[in-house]
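Below is a structure I'd like to ask you about.
Left out: one protein chain. Kept in place: all the others.
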Amino acid sequence: MKIGMLTVSILIGFFAASNTPAAEVAISEATTECLDCHASIHPGIVKDWQNSRHAVMTPQKAMAVEGVARKISSKSVPQGLQNIVIGCAECHTLRPKAHADTFEHNGYDVHVVVSPDDCQMCHATERRQYAKNVMAHAYGNLADNKLHQKLQDSILALTKYQNGALKSAPANDATEAEACYYCHGTKLEVSGSETRDTEAAGELVFPIIKGWPNQGVGRINPDGSLGACSACHTRHAFSIEMARQPYTCKECHVGPDVPAFKVYAASKHGNIFATEHATWNFGAVPWTIGKDFTAPTCAACHISLLVNTDEAVVAERTHQVNDRLPWRILGLIYAHPHPAEPNTAVILNKDGLPLPTDFAGGLAAKFLIDEKEQDVRRKTMQAACLNCHDTSWVSGHWRRFENAIEETDAKTLAATRVMQDIWQLGLADQQGSIYDEAIERKWSETWLFYANTIRFASAMEGGGDYGVFAGGRYQLSRTLLEMDDWLKLRKKVDATTQK
Amino acid sequence: MKIGMLTVSILIGFFAASNTPAAEVAISEATTECLDCHASIHPGIVKDWQNSRHAVMTPQKAMAVEGVARKISSKSVPQGLQNIVIGCAECHTLRPKAHADTFEHNGYDVHVVVSPDDCQMCHATERRQYAKNVMAHAYGNLADNKLHQKLQDSILALTKYQNGALKSAPANDATEAEACYYCHGTKLEVSGSETRDTEAAGELVFPIIKGWPNQGVGRINPDGSLGACSACHTRHAFSIEMARQPYTCKECHVGPDVPAFKVYAASKHGNIFATEHATWNFGAVPWTIGKDFTAPTCAACHISLLVNTDEAVVAERTHQVNDRLPWRILGLIYAHPHPAEPNTAVILNKDGLPLPTDFAGGLAAKFLIDEKEQDVRRKTMQAACLNCHDTSWVSGHWRRFENAIEETDAKTLAATRVMQDIWQLGLADQQGSIYDEAIERKWSETWLFYANTIRFASAMEGGGDYGVFAGGRYQLSRTLLEMDDWLKLRKKVDATTQK
Partner (left out) sequence: MKIGMLTVSILIGFFAASNTPAAEVAISEATTECLDCHASIHPGIVKDWQNSRHAVMTPQKAMAVEGVARKISSKSVPQGLQNIVIGCAECHTLRPKAHADTFEHNGYDVHVVVSPDDCQMCHATERRQYAKNVMAHAYGNLADNKLHQKLQDSILALTKYQNGALKSAPANDATEAEACYYCHGTKLEVSGSETRDTEAAGELVFPIIKGWPNQGVGRINPDGSLGACSACHTRHAFSIEMARQPYTCKECHVGPDVPAFKVYAASKHGNIFATEHATWNFGAVPWTIGKDFTAPTCAACHISLLVNTDEAVVAERTHQVNDRLPWRILGLIYAHPHPAEPNTAVILNKDGLPLPTDFAGGLAAKFLIDEKEQDVRRKTMQAACLNCHDTSWVSGHWRRFENAIEETDAKTLAATRVMQDIWQLGLADQQGSIYDEAIERKWSETWLFYANTIRFASAMEGGGDYGVFAGGRYQLSRTLLEMDDWLKLRKKVDATTQK
């Protein structure tokens, strides 16, 4: 990369507002060239970047910070990148040969999709941790799991009604990309190139990328890496302030399958956040409990480096995310200890199904973390709780949470037993798919929506409503009653028919 | 109108906060008289007004602004209004003979309901554009459409259960006014007058207005004009800052029939808004992408005058609202090109029904915009997108969106075919109403709630949850399965009965 040093004074809107004098920043020649056109063409993202840390901070300065305040985890950064701010070219021209979407653009080898393997130049620890995050594998964990594929097929299928019967055709790529894979991430593949007539520079050639656009957490990038840092660190500000607020997590965690945001927003913590957060400091690293914020957001419990007012570390920063979580409480028939490896498509239960539990709730234990590891994770999380709550509160809370896991698993087992009777009586067909009949959907809602919501409400003290009337125990018990009602009526009708 | 010039110094809280010196403003004698009593009686709305632009800006000063920064669109304003701020009397005593609700009040001819025809004194262009907005016709588009009336009747009917059968009586005016017409707008009619004993001035006579209060977008006003500017420009601040935030649109666009707010709030754009908007400038005219805001709100995409940082116009201001929209994606059985005229009650499909499509999805094309106009509107919208996203992103997004239209229409067609079988078999009654049986409601939910939600999620990249589990493809496919299940069981029971 050509880097002629060029010191440009830019006015940073954000800092200007707080009367900080305009910073003198070193923008590379390459990025300066990018900005020459793109500041006009794409003012939205350029301004976002100009307001960002990347636009005012060089890796060298960032690396000069020692200890818990350090934001850049890599121990060394390529010499050429050290004394310039991180602009367009620094990311979009990195490792050109590694990216299948690299194309010649005004004399530079540019790639469209910046990947975790680019970001790791400066953020190596986060990249390494994230690779162990089940989210990094979200594409394959869905695409390579035969049972999950059946659920996806049933939900997305292009259904027709012909000769008195519903018939399903597979969903097309466009539907798949904006449905499950919107959050899970698409598989990006360069399928060709196209010439476009641009206003700024006439005819230019660009790659065509199948699966684009996408910012899903498990996106498969044209360089083969997994994930999109921009899923949470929204481009082009890549702001820690934004990632630490619950609205970021809400993008994927708001529906009945993962109602984390809704539950949080109705919790005591969510109330404090909503009322007080305008006075908090979301940018401080480390993040000091009490000083910078007085109630946790999603990031506080699950990701951020937390210290107390004595500057002692309460929780280490993690991008693995589940290392403070003993239990996985969503998405599957029963809650269970977290998978030991982030690639969950390898899991097989005793019945040969790719599930962490069998239909009776038994664990596929060898694929899951053990009780000892669960205990480590439980304590890691509790360390944060204990900064505002005494031991009796914290242990009381956890007793209830782990009771809710037992309770909901028992109720899901009851629903599964009803479903198994229905299958056995031939009133629904277990072969083919367990998700493509009306009654099978009722069954799947008991765990996919309701048991799930109850556990989130319990985990976050999200209170009575989500634990009871808002997709909680009311709906779980009602669905059980409806399954029973459905079965009884069919039995009666069948008895009549067979007379 | 008597206007004695009276210069009163009032402290404007809003500006005072930003250290602007108190402005010297010219309040008319008439408004001064209003304030004499109402500042005490109605402090809430008076303060709102005092904090507003109307309270500090005269039309003459507003007209002195040239170009895109101009907020007042009328080329001339009556002489008497030019040099005073716009206070109570300026609006509430305008055109007294035109308003059926005008009444004598302390020597003035005052009307209760200020209408778009009053506002157009200063805002003529907005008034003219809004007349072409389908929202301006929201009352008649519901009241004069026989099929929509059946749906309204079925939803609102005062149902009784007598002799083992449900019986419906029509809803009364009060119920209708606070249900569909709350958003669509009521028809305001002066039905008499009443004398009230007031604290401030003893006995006074006031008009009785049927349908009052209401601020619906298609309200029929006592002067015969259509709409309520206060639906979005909340009285009495009439603040552009408020209208540009999504909470205004949420008032009518949050339910499963039009889940725009919910989808937005879970989108990347919504995340950026939630996290960053405290630092944005919602009052700037024109509204500069990147400088004043870094992610769109509803208004940015659909209404506001946008410029880029080079001060080039990206999108012209519009109060027609659908002129950036090629497709209408809500409220009807199938998505379709927008109606050519805002009065949609005139539409007839080939079956003679007042619908823009027939039951098989065929377009009532002569009532709808053509492909050329669709393309103009598509490009108008895309012009805004392109300020933050490159062409491959924007065209990829639109491909998916228009695929989602095709996909959801195909699924709605499947549901309609099942429903037609059910009608044909006599298991439900198509005569009378297509909305007043349980199974018909299941059918209507496939398009009114779910296909709809999927399209909103696609249009706004509102993500996986609203496109899948939160009223999206999960629920659409489940409802299809339930319709099939319902039909199969009735067929079986009927077969048994007929043995």
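Each chain carries a letter (A and B) given by its place in the written order, and its residues are counted from 1.
Here is the rule we go by: a contact is a pair of C-beta atoms (placed from the backbone, for glycine too) under 8 Å apart; a residue touches a chain by one contact, two chains touch by 3 or more.
As the structure is a computational prediction, the values presented were derived from the model and not from experiment.
> Write down which of A:272, A:305, A:340 or A:427 is the residue touching the left-out chain.
Among A:272, A:305, A:340 or A:427, only A:272 touches the chain that is not shown.
> Hey, which of B:70, B:95, B:150 or B:490 is the one touching the hidden chain?
B:490
> Which parts of chain B face the unshown chain closely enough to count as touching?
Residue positions of chain B that touch the missing chain: 13-14, 17, 39-48, 51, 112, 154-161, 164-166, 171-172, 174-175, 177-184, 196, 206, 208-209, 212-213, 215, 234, 237, 239, 241-242, 245, 247-248, 250-258, 278, 436-439, 441, 448-449, 489-490, 493, 496-497.
> What does the interface between chain A and the hidden chain look like in terms of residue numbers?
Where chain A meets the chain not shown: residues 265-268, 270-272, 274-276, 278-279, 288-291, 294-295, 308-310, 386-393, 396-397, 399-400, 403-404, 407, 410-411, 413-415, 417-418, 421, 457-458, 461, 463-470, 472-474, 477-478, 480-482, 484-485, 489, 492-493, 495-496.
One rule holds for everything that comes next: only the chains that are shown with their structure count from here on.
> With centres defined as the mean C-alpha position, give me the chain A-chain B separation in Å.
34
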